[in-house]
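With one protein chain withheld, the remaining protein chains of the complex are depicted in position.
After this line comes subunit A, so read on.
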């Protein structure tokens, strides 16, 4: 329970009121001290009401206007049942303050996302994909995954799942500005607050349900059931629903009192953009002793590197000379740490023939070496990896989406896709609620979203965490098991199909395919 000082700047009276009160985040606390708090609380609301004159509550306050928050706004803006909603977006980042300006000739930003076909179709539904297509993006229809022990490799092809592409790699700033551009096309009533959230009260109702007869009628709902947000610039606002899309260190999550479960991996990811001499059309991932290295095409002969390693190594790789880094990358994607996997046919003839049945290996399924990296095209960034999951995503008037609800191992680039999945699911459930006249902050509605997304997110988290664990241990028998799993996935096509389906966001539960 944090103590806050609420400062109200009052333009008409040129006075500053300083009112202090306790911030309550739980019902019990609010009830037990209701009597003590109510008089101050009412006073403050009245001051706010009569002096700023701006009491019209918002339907939704989105805290955090990053990719996932803007995806929610974009989806709301383009859905007939929700386009009328009044939305406040609270974000202090400059990305929202200035008109997006992305030059084609700029080298690609190292912050990229691999969006799955499911995410692409969400973007198409909202009309934002056309803006992505105006900028640099790279579809890939093949993916090769192998490991350093040379025992296993597998290749995924979009045609295996009757798809044209497995995914598309897009810079985050392109995704963000495309969503923003699409919102600008509509007459969506959004207000952007370039500020930070400082406090949030979700349940002021228990102390203020007794309506003061002298107060204007608007005051009763303002003091009543709505969530009240206070911002660092002194503004405050009311909303029927507060959406926390403010990332892994979510303030909304903390203020709402949602607990989390998670752990840190003793791993860092180094990311950067690199250039080839030829264009890359395939996504590559190789498991090395300390973690996987991924090479993702981003178009125009550029690729993105996500290299997972232990923290000491990462600081070395971040600071070594450019030439040495390029050499290390090429080494890691070729003969480094172990030989190439043997040709599948011969290599597995003995050990895995029973798995293979009558499947013939196509020529295009043979092992390939990724295109060589010729130079570094961006700065190198390193960040620690962790897994975190909020025990709850929703309570009355507050809901979490994206990294605020869950952060995953970036193994398959799934984090942002889960976040987009959250945003579009929440938008759809809000529309369903509006269709039947529900209060959109109602907990029964928000719990529907939670039930739907928790299942999808936890399944993916378990798979990625399992993968991470399986590859964190360099132990002979385990390596063989791992290789067997690879071969299994490679040869048993329904299983392989469901793994790709899941990685491409099509399937809910690969385990019950």
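Operating definition for what follows: contacts are C-beta pairs under 8 Å (C-beta built on N, C-alpha and C of every residue); 3 or more make two chains touch, one makes a residue touch a chain; residues count from 1.
Keep this in mind: contacts and distances are computed from a predicted model.
According to its UniProt record, the chain left out of view corresponds to "Ubiquinone biosynthesis O-methyltransferase, mitochondrial" among "U three protein 7", "DNA sliding clamp PCNA", "Ubiquinone biosynthesis O-methyltransferase, mitochondrial" or "Vacuolar fusion protein MON1".
Contact with the omitted chain, checked across A:130, A:261, A:319 or A:444, is made by A:444.
Considering A:155, A:225 or A:380, the position touching the chain not shown turns out to be A:225 (whole complex). Think of the hidden chain as still there; on subunit A it touches residues 57, 80-82, 84, 205, 209, 211, 217-218, 220-221, 224-225, 240, 432, 434-439, 442-444.
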